[in-house]
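Only a single protein chain was left out; the remaining protein chains are all shown in position.
First chain written, first letter: the chains are A and B, and each begins at residue 1.
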Amino acid sequence: MTVRPLGADSDLPISGRTATAASPWRLFWRRNGAGYAFLTPWFVGFFGLTIGPALISLYLSFTDFNLLQSPHWVGDANYLRIFTADAKFMQALRVTFFFAVVSVPLKLAFALAIAMLLNRGLKGLPIYRAIFYLPSLLGASVAIAVLWRELFAGDGVINQLLGYVGITGPSWISNPRYALWTIILLAVWQFGSPMVIFLAGLRQIPQDLYEAAAIDGASKARQFWSVTLPLLTPVIFFNAIIQGIDAFKSFTPAFIISGGTGNPINSTLFYTLYLYQEAFGFFRMGNAAALAWILLIIIAVFTGISFLTSRYWVYYDE
Amino acid sequence: MRSNRRQFLLGSAAVLAAGASGFRPAFAADANLRQIFWGSQERANRTYKTNDLFTAANPGTKITGEFYAWNDYWPKLATETAGGNAPDIIQMDYRYIVEYATRQAIAPLDEFVGKELDLHDFDQDQIEGGKVNGKLYGISLGANSVASIVNTAAFKEAGVPVPDNNFTYDDLRAACEAFKKANIRGGMKAFQDGSGVEPLLENWLRQRGKALYTADGKLGFDAKDATEWFKLWNDLRNDGLIVSADDQALDTGPLDQTMVIQGKAAVTFANSNQLVAFQALTKDPLTITAFPRVGKDGKGGHYRKPSMFWSVAQQSKLQSDAAKYLSFFINDVNANKTVLGVERGIPAAASVRNAIAPTLSPQDQVALHFVANLGDLLGPIPPPPPSNAGEIDIDLILKTSQQVAFGQQSPEDAGPAFVQQATDILSRKG
Partner (left out) sequence: MTSEAIARPRPPRSKGRSPVASVIIHALLIIASIAMLYPLLWMLAAALRPQQEIFSTTSIIPSSISFEAFGRGWNGLQVSFGTFFTNSIIISVLCVIGNLAACSLTAFAFARLKFWGKNFWFALMLGTLMLPYQVTLIPQYVLFKDLGWVNTFLPLVVPKYLAVDSFFIFLMVQFFRGIPRELDEAAMIDGCSTFQIYYKIMLPLSVPVLTTAGIFTFIFTWDDFFGPLIYLNDMKNYTVTLALRSFVDSTSQSDYGGLFAMSVLALIPIFLFFLFFQRLLIEGIATTGMKR
């Protein structure tokens, strides 16, 4: 088992035959042709559908585009305003960072723990797995908004339960001090996707490694630390990156819980919710585009750092 | 951006189509109007039946309608408009009409008035309500007024007289105290917290001779007014007379979250045409009454607000056909009587209103009489709100009210801060 960053040199050569001396183009094709051939659909999608709209949004971020009229170039005015005179931007950043920092580790730990539990030879496992995935199926259903209020309002189910042990709780979902926590809970509760990915990852670990470890006298805990966890690092890495990006871009939970307002007192004003308000509520698509590119830079920096550190803790069996 | 090329392409496509169908002359005269509105299937059914009646009366003009829920409607419409694909006939809201009109997304209709568009017995205040910068951009689909939605059963239970149109803010406090004493239904309050309700603030300001916005797009009140407003409600809240900050913050807009439906308060502030929708969500009988008066002689706070409009897209190539449809929609007695009713509000054309009045359900009658009998409560229609006002109306007022309610700001600080932030928003460009 070796540590190997993406794109290391031992990658598969594209052909067993040796290249005969030819024009540089032919040589290029020999070396790279298969890779580019396999990427063809992606290239068509990337250049045909993705990059154009992305670059247009970058252009719009330097304009006063208001959705309804032709955009006018305003230079760095949007960015300048965001960084110097936008209290909501700072608030949205605070909310989003807090959400990401708290919800991602919680969700991953929960997903991994349940996946480990469900990876055993228990009876009725398919049913359990499906049940645990159920909250994630609900997506952006209107029902969740209503349900979450039934649970976390002042006279909701949670406070009724707390009442049995003599605690009088606030209205969690509408109190600026706690509202964000109810959304964090919602995000953690919808842990189905990372759980399934963990399950698939656990399936991929060869059973004989455990048997070998057992023969060597390793305890269950030791097996977890020396077999399961290292071999699962690519999947953990993936889940952490994806959940991190999703958390920064998180829109739906806050949108349905606060009805798109980010209230009480902007305590649930997620970054993309603010962006959405600016774009479609207040007709400032130029400003929203600037917000989007700032977010992209923030996410890219974090993701880049994660990739740099990954070579020290992510193991690929190559 | 690329509309020239697009128009050119569209143009050539039309020429080709006309050429290809040369042997079918009727085709060239066909007009297919696209129509978009927000609402529910109930509203759609009424609208589509009206469309059929219109097509029957005007062969060759077809109307294809689409409807969306309020929250989905605006991104959809904005995307279609931005993409050069705006529907011809667009349902507009009182707040958004300014944004769409000042950005030239909807067309002024003045040139059609008296020709395709018949407004001869249309209420003058409803015509005024559809004007932006002196031009007519929207045809009112019904006159509406703000109104208190009152749970009469709760008032009876508490032994408190149901508020009427002479109800004042002093009466409000008295009713709240009586409710507190009666302690019905686990401490139900008489009133919701009104400090974050923009129409209520506007109504209160108008009774004091002020306004939310002036005709030249400035704030129509000062920090002293704002402080007094937030203090009024803060005192009620601190005395435990209205719903708590926690409970009030549960209301994020939809009807089902209002305090009267949640059973937290017996009165919620809303609009007269929503009585039927509210009633569908609760077993308790509801009625409507005016917003409180600032004193016994407080008057002129209410106005007959267009509940919504039909507008015509600037991009539409069939503007005169669209105007003809609008005219049919507001003037056709048969369509209004048999299918439209007052679902969108009380019709603004006098002949139509008189014709449908006897056919209405008891609850619709309540709404009709309420709007018709506002008396001295009724004032002139205010100028349309300035651009960017939406951020104040739906965001800033509510946020400031919550800051006071949750104790983050005293009313004395909140008043000046609110006025400062509102002024900043109004002066913001782009």
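List of remarks:
By definition in this document, a contact is a pair of C-beta atoms (placed from the backbone, for glycine too) under 8 Å apart; a residue touches a chain by one contact, two chains touch by 3 or more.
As the structure is a prediction and not an experimental result, all values here were calculated from the model.
Checked against the full complex, the one of A:70, A:141 or A:309 touching the unshown chain is A:141. Touch with the hidden chain on the side of chain B covers residues 2, 6, 38-45, 48, 66-72, 75-76, 79-80, 82-85, 253-257, 261-263, 274, 276-277, 280-283, 343.
Touching residues on chain A toward the chain that is not drawn are 6-7, 9-16, 28, 31-32, 34-36, 38-42, 44-46, 48-50, 52-54, 56-57, 60-61, 67, 114, 117, 119-122, 126-144, 146-147, 150, 155-157, 160, 189, 193, 196-197, 199-201, 203-208, 210, 231, 234-235, 237-238, 241-242, 245, 248-249, 251, 259, 272, 275-276, 279-280, 285, 288-289, 292-293, 295-296, 299-300, 303, 316-318.
The rule is short, and it goes like this: only the chains that are shown with their structure count from here on.
Distance from the chain A centre to the chain B centre is 39 Å, each centre being the mean of its Cα atoms.
Here chain B touches chain A in the complex through residues 1, 71, 74-75, 78, 81-82, 99-100, 103-105, 186, 244-250, 252-254, 256-257, 388, 390-391, 394-395, 398-399, 402-403, 406, 408, 429-430, going by the rule given at the top. On the chain A side of its complex with chain B, the touching residues are 64, 66-71, 74, 77, 146, 149, 153-155, 170-171, 173-176, 258-261, 263-266, 277, 280-287.
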